[in-house]
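Quick one: structure below, then a few questions.
Note that this complex is displayed minus one protein chain, with the remaining chains in position.
Which chain is which? They are A, B and C, in the order written, and residues in each are numbered from 1.
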Amino acid sequence: MWTSMLLTLATYSYVLYKDTAAFRFAEHSFMATTFAVAVVVAYQTLVSNAFLPIAKGDFSYIIPIVLGLLLYTLPFKRVRWVSRYPLAIIVGVGTGIAIRGAVHAQMVGQVLAAITLPKTPTPMDWFNFFFSLIAFLTSTSYFVFTKEHKGLFKIPTQIGRYMLMLALGSYFGNTILFRMAMLSGRVEELLKVFGIIPWR
Amino acid sequence: MSNILRKREMILFITGLAGGMMMFEYFFAVPAVATASTIVRNWAIIISTLALGLGILNAVRLHSGHIRKRTKSQWIFSVWLLGYFVVLTVIGLWNTKFIVYDWSFKYVYTSLSSTFYALTGFYIFSAAYRAFRARSIEATILIVSGVLILLRNAPIGEAIWKGFPILGEWVLMVGQLGGMRTLTFVAAVGLIVFGIRTLLGLERGYYGGVE
Amino acid sequence: MAEVDRRVLYWGIFLVLVVPYLQPLGLPITVQETTKTLYDKIETMGPKNIALFSIAGGVSAWAEIQPSMVAVMRHLVRREVKVVIWGFFTDQDLTVDMVVVSVPELTTKYKYGEDWVYMGYLAGGETAVAQLASDVHAVFKADKYGTPIEKLSLMQRVKSAKDIDLVLTIDTGSYIGYYIRHWNVGKGTPVAEIGIAMQTEWLPYYPANLMAILIGVRGGAEYEKLIGRLGDGTVRMDAISVSHLVVIIVIILANLGYVMTRREKK
Partner (left out) sequence: MTLAKASCEFEHEYDQRSKRASIKSFEIEDESYLYAYTPFIRLKNSEDILLIISGRGFSFVVLVLMFVFFYVALQLAKKGKAPQIRRITAMDAIDEAVGRATEEGRPVHFTSGYAYATLSSEQGPQVLASIGILSHVAALCARFDVPIIYNTCIADSLPLVEETLRAAYRNEGKPESYDPKSIRYQPEQSPYVAAVLATLQRERPAVNMMIGGLYYESVVMGEAGNMIGATQIGGTANIHQMPFIIATCDYAMIGEEIFAASAYVTKDPLVTSGIAAGDWTKGLLILLTILGAVMELSGIPVISQLLKW
């Protein structure tokens, strides 16, 4: 308990004072533990995802293990190229997953949401509908790359920038809430450990 | 054999195959493909897990270099890092419930993770201090919307004026919607174009520039 | 003014966050209707009534739900309402311990077995909740500590959902939905929610199926205000209020400074 709080204070010394030896100590201790935890977790992942299936007779899992080991050719100049094969699978999976999610939820889904009319609308609902529709259209125009933002085209892109700022500002404000709550939680623990306020 | 395997096209073919599988599975309900792509995803997890060793080699190389060169006010920490890491790993692999590992996990790993996350509390504050200045119309809009949200979130805003939460709520539920939609939308467009470029081998970040 | 050393700001926010912990300020906060209804309901209850405290949230959610749990339990104990506790999370023993430590009346004023019981952990999701609604004794044979259910005088009065006067579901997921479907719609038992901020998505069910909903730390702070005993919720809300206020003040100062320097240049 005490250790963790001393390490926390050491970390905050970087922010509140400057890069101190205490911060270095916290930093390196943290890295060492994380490395160790990562190794242990990786080992457990391998056991449950690869070794156990192999032990049960599913030998197909030898393939990814061999592929993974190919990564370690990296330091050797002549055979370095084989490390590209395991990467090909990783990158392929990542790109595929990213694309498929993007097209459905982020593109078609957004258009659908933008044109969905309010049900049983009040005048305010209509205003809100048109406001977000226009905000969507204008701010998208800001992201046109094959046309310089000049002349008539400057008007929608300018409004679009304002709309983007409105969105980003609200996001900024909202994030402050969570971050302050986190920090105040650490302050609370500090005060408790040092006996300044009682444990409830 | 190795000449064919060395070809960039072969690597791109594998990439495309894995990527295509993920996309196909998403749009079409064909059980065989669904099973196959689950297997490939598991492979990717295993390969990524094994890549951790590369990271460890990287860190060992960096820190042993520091130790060898006796880098000022660094090498002693490097010794500490490597020593602590080796001891902890051995213990952790043997028994994760053993006190040293358990203790380090709780009071160093978990505790410092949230400590570092909470650092953002400080930094977001000074970022707000710098960013929220009415330099232009854009910046002013950013401030107004940010402050309205602040006044909505803090109970004190409501106590100052009943209208703040209503305005803040409007910004949150309506005002920011169009902009957010755009950001989501264009990021997706860019990503897909980029993905196609990657799969075609036109992308420098992915073996575009190497032979 | 425009370029203050950042560390001054950091120290400022750090110290400001300390203040509410040393002395709860009880900064003004308006109590929402959805919180008030729960208070009013418990005010009408007494020693004859039984409330269910169902834990469906882990220790990781304490930061958000602990203040409201403690405040509501304090209120129940003050009204001498009988309390049955069970839950669906493996680490719930820690949560129960925390509540018992925070509300010492449970051990001093209350008698275990007669005034309150802790039935322990249950797996099974919606099926389990549905079964509990119709027959508690079929699911639980003994309490957490191994005492057979027949020997617990309080449990003799609790056979099904009909015997419970108020369900308090402490929720970080969808258990609230299970209780609404099987306890409220099925048996007519009032259901109230003590939840994390995300649980606002259930707000549309108020008041038809959900009699009250306490949201996150703010819900706890409001409830503390209602029962007139400020606690963790108030402190944390104070911390939020104070820090936000400081942020806003600093933004105003920064802008003033900016305008001044611009004028000087002109």
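FYI, contacts are C-beta pairs under 8 Å (C-beta built on N, C-alpha and C of every residue); 3 or more make two chains touch, one makes a residue touch a chain.
Keep in mind it's a predicted model, so treat the numbers as computed, not measured.
> Give the residue, chosen from B:91, B:112 or B:148, that touches the chain omitted from the document.
B:112
> Looking beyond the chains shown, say which of B:44, B:141 or B:154 touches the absent one.
With B:44, B:141 or B:154 as choices, the missing chain is touched by B:44.
> So that we can see where the missing chain sits, which residues of chain B does it touch?
So the residues of chain B touching the missing chain come out as 23, 26-31, 41, 44-45, 47-48, 51-52, 54-55, 58-59, 61-62, 65, 112-113, 116-117, 119-120, 123-124, 126-128, 130-131, 142, 180, 183-187, 189-198, 202-210.
> What is the set of chain A residues that contact the non-displayed chain in the whole complex?
That gives, for chain A, the contact residues 11, 14, 18-19, 23-24, 26-27, 30-31, 34-35, 37-38, 71, 74, 80, 83-84, 87, 90-91, 93-95, 97-104, 107-108, 111-112, 114-117, 119-120, 133, 136-137, 140-141, 143-149, 164, 168-169, 171-172, 175.
Keep in mind that, in the parts below, only the chains that are shown with their structure count from here on.
> Work through the pairs of chains, note which ones touch, and then classify the graph as line, ring, star, complete or other.
Its topology is that of a complete graph.
> Which of the chain pairs holds the record for C-beta pairs in contact?
A-B
> Taking each chain's centre as the mean of its CA atoms, which one is farthest from the centre of chain A?
C
> Quick check: how many Å separate the C-alpha centres of chain A and chain C?
29
> Measuring centre to centre with CA averages, how many angstrom lie between chain A and chain B?
The separation of the two C-alpha centroids amounts to 4 Å.
> So the centre of each chain is just the mean of its C-alpha atoms; given that, what is the distance between chain B and chain C in Å?
32
> Using the touch definition from the top, which residues of chain A touch two or more other chains?
As it turns out, chain A has residues touching two or more other chains at 12, 15, 176-177, 180, 183-185.
> Do you know which chain B residues sit against two or more other chains?
Residues 121-122, 125, 128, 143, 147, 150, 153-154.
> Which part of chain A faces chain B closely enough to touch in the complex?
Spelled out, the residues of chain A in touch with chain B are 1, 3-5, 7-8, 11-12, 15, 21, 24-40, 42-43, 45-46, 49-50, 60-61, 63-65, 67-69, 71-72, 74-75, 81-82, 84-104, 106-107, 110-111, 113-114, 128, 131-140, 142-143, 160-177, 179-180, 182-186.
> Which bits of chain B are touching chain A when the two form their complex?
Listed in rising order, the residues of chain B that touch chain A are 5-6, 11-12, 14-23, 26-27, 39-54, 56-57, 59, 73-74, 77-78, 80-85, 88-89, 92-93, 96, 101, 104-109, 111-112, 114-125, 128, 131, 137-139, 141-150, 153-154, 171-172, 174-189, 191-192, 195, 198-199, 206-207.
> Which positions of chain C touch chain B when the two form their complex?
That would be residues 6, 9-10, 13-14, 27-30, 218, 221, 237, 240-241, 244-245, 247-248, 250-251, 254-255, 258-259 of chain C.
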